[in-house]
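Take this structure, written in structure tokens, and hold onto it; I'll ask about it next.
In this view, the complex is presented without one of its protein chains, the others remaining in place.
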Amino acid sequence: MNFWAMGGYARFVWPCFALAGLVLAWNVWSARRFYAAARVRAQRALLMTDE
Amino acid sequence: MDSAPQGLTIEKIHVWRGDRHVLRGVSLILQPGELMQVTGPNGTGKTTLLRVACGLLRPEQGSVAWCGRPIAGVRPQFHSALAYAAHEPALKGDLTALENLRYLVGLKRPVRTAELEAALERTGVAPCAQLPVRVLSAGQRRRVALARVLAMRSPLWMLDEPFTNLDSAGSALVTDLLREHVSAAGMALVVAHHDIALSARLRRLELQ
Amino acid sequence: MWTWFYKLASPPSVYRTATALTPWFMTVALIAIACGLIGGLGFAPPDYQQGDAFRIIYVHVPSAYMSLFCYSAMAVAGAIGLIWRIKMSYALAAATAPIGASFTALALVTGSLWGKPMWGTYWAWDPRLTSELILLFLYAGVMSLRPAFEDPARGDRAAALLSIVGFVNVPIIHFSVQWWNSLHQGSTIAKIGKPSMPGSMLWPLLTMLLGFTCFYAAVVCMRLRGEVLNRERQSAWVREAVKS
Partner (left out) sequence: MSTADLEPQVSALRAMTLIVGRELRLSFRRPEQVLQPLVFFLIVTTLFPLGLSLQLSLLRDMAPGVLWVAALLSSLLSLDALFKGDADDGTLDQLALSGQSLTAIVLAKTASHWLVSGAALVLVSPLVGIALGIPWGVFPTMLGSLALGTLCLSWLGAIGAGLTVGLKRGNVLVSLVVLPLAMPLLIFGAGATDRAAAGISPAGALYLLGSLCVFTCTLAPFAVAAALRITLEG
């Protein structure tokens, strides 16, 4: 039984799962980037108040 | 019978504009028959303080009380007793001076045209009663805004730079109106650099 | 009774809780998604009508479910913020929006990919997919309204109100699209109904749903830390939170 052929619907099934993986990965990546940017902005604000 | 504390009490107001700490713990008490003048360099939050005092801007910290009760609970009563004149005279250019007054004062109390004309007379802009406000000069518009405050007959006045665009006669007029208002047990919170020649009952609040 | 709630909702404790919870949610999510995938792709028998194409359900249904779940979470968080003036619930709403939007987009794409083998076209205005598209527009509305204000507190409140108005409209939109669809095309087309599922098909789907929900919880905690920092830049506790 050819698993990868997905009964002839491979063209539709695998892109769906690939996209799902992509969206999940994007969410994690963008959350980390967002947090890093917030941290930098917070540090810069602290520097400003210290002066 | 100790009557409820009349007037406006503002305690430890803190307001941020984005990252700027505009008002830092400002407090003041205004009793009937008193005028409080708020002064200070530009950008120290004078207008912000006025907007907080009249309930137009909610401070992050601190409280504003009218007759002893926080204004959030007594908003209709507080606003009925308040006349606010902002930095820009709040007038509709397409309406005549009289119409402007009739609509804004009419929301507060039933008022007859004669009273409005008397108010315009008192502030020296009676001839422009029927003119659309857009044709009036900045000084005349300031006087129409003053007429509105006068016609509202509110015990509490809040004026933001009432002397701008006014000539010396205009400034004298504002001072007279304030004196009459305060001596009739009225209250006034005024943001102005112009020193108000008012003998008694004048207190100052300097914002840094 | 309220003091513990306000203490819980105080920025530093929200920040610490979010930091602590993220790894737990993420591990549960990844395990659940892995099991769901194995079950859905490996063990579940092919559908008698759609064959193996039905396996797309293991991604389409969870993401469609999450798109609505996130919008409701955003609206509820916004409502809590507006009613009880809790700053942190605005942060939660702001953190939830992009996640929900990404799930909505995923649901749309997987839905149309699924539609191709069944209807022959990628977009046949299926009522559920059309509602999903309008939901994406609702997300776009909320996410473009929030940053439009200079004062972030005002932007939070405006976005909260819009998400509540949108939330009230979601069922109306769903019903009107169903009504509109049945008007023109009748219900002859085989809908993407959940075929009556035997156990071996169902448990992977439930596992994927659990996995996606935990994944949302993990990512929202990660974003929440950033949102809290953005809103609390002036307070002292931020100093040692970002010192390292």
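Just so it is clear, A, B and C label the chains in written order, and each chain counts residues from 1 on its own.
The criterion applied here is as follows: a contact is a pair of C-beta atoms (placed from the backbone, for glycine too) under 8 Å apart; a residue touches a chain by one contact, two chains touch by 3 or more.
These numbers were taken from a predicted model, which means no experiment stands behind them.
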Touching partners, among the displayed chains, of the absent chain: B, C
Touch with the omitted chain, as defined above, among B:L49, B:L104 or B:A147: B:L104
Contact partner of the left-out chain, one of C:Q49, C:T121 or C:N169: C:N169
For chain B, residues in touch with the removed chain: 3-4, 6-7, 32, 54-58, 66-69, 74, 76-77, 79-82, 84, 86, 88-95, 99, 103-104, 106-110, 132, 155-156
Sites on chain C contacted by the missing partner chain, in the whole complex: 82, 134, 137-138, 140-141, 144-145, 148-149, 151, 153-154, 157-158, 161-162, 164-166, 168-169, 172-173, 175-177, 179-180, 183
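Assume only the chains that are shown with their structure count from here on.
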Label of the chain whose CA centroid is most distant from the centroid of chain A: B
Inter-centroid spacing, chain C versus chain B (mean Cα positions, whole Å): 49
Centre distance in Å when chain A and chain B are each reduced to the mean of their C-alpha atoms: 54
Residue list for chain B, restricted to those that touch at least two other chains: 19
Interface hub residues of chain C, defined as touching at least two other chains: 233-234
Residues of chain A defined as touching chain C within the complex: 3, 6-9, 12-13, 15-17, 19-20, 23-24, 26-28, 30-32, 34-35, 37-39, 41-43, 45-46, 49
Complex contacts: residues of chain B adjacent to chain C: 16-19, 21
Interfacial residue positions of chain C with respect to chain B in the complex: 150-152, 233-234
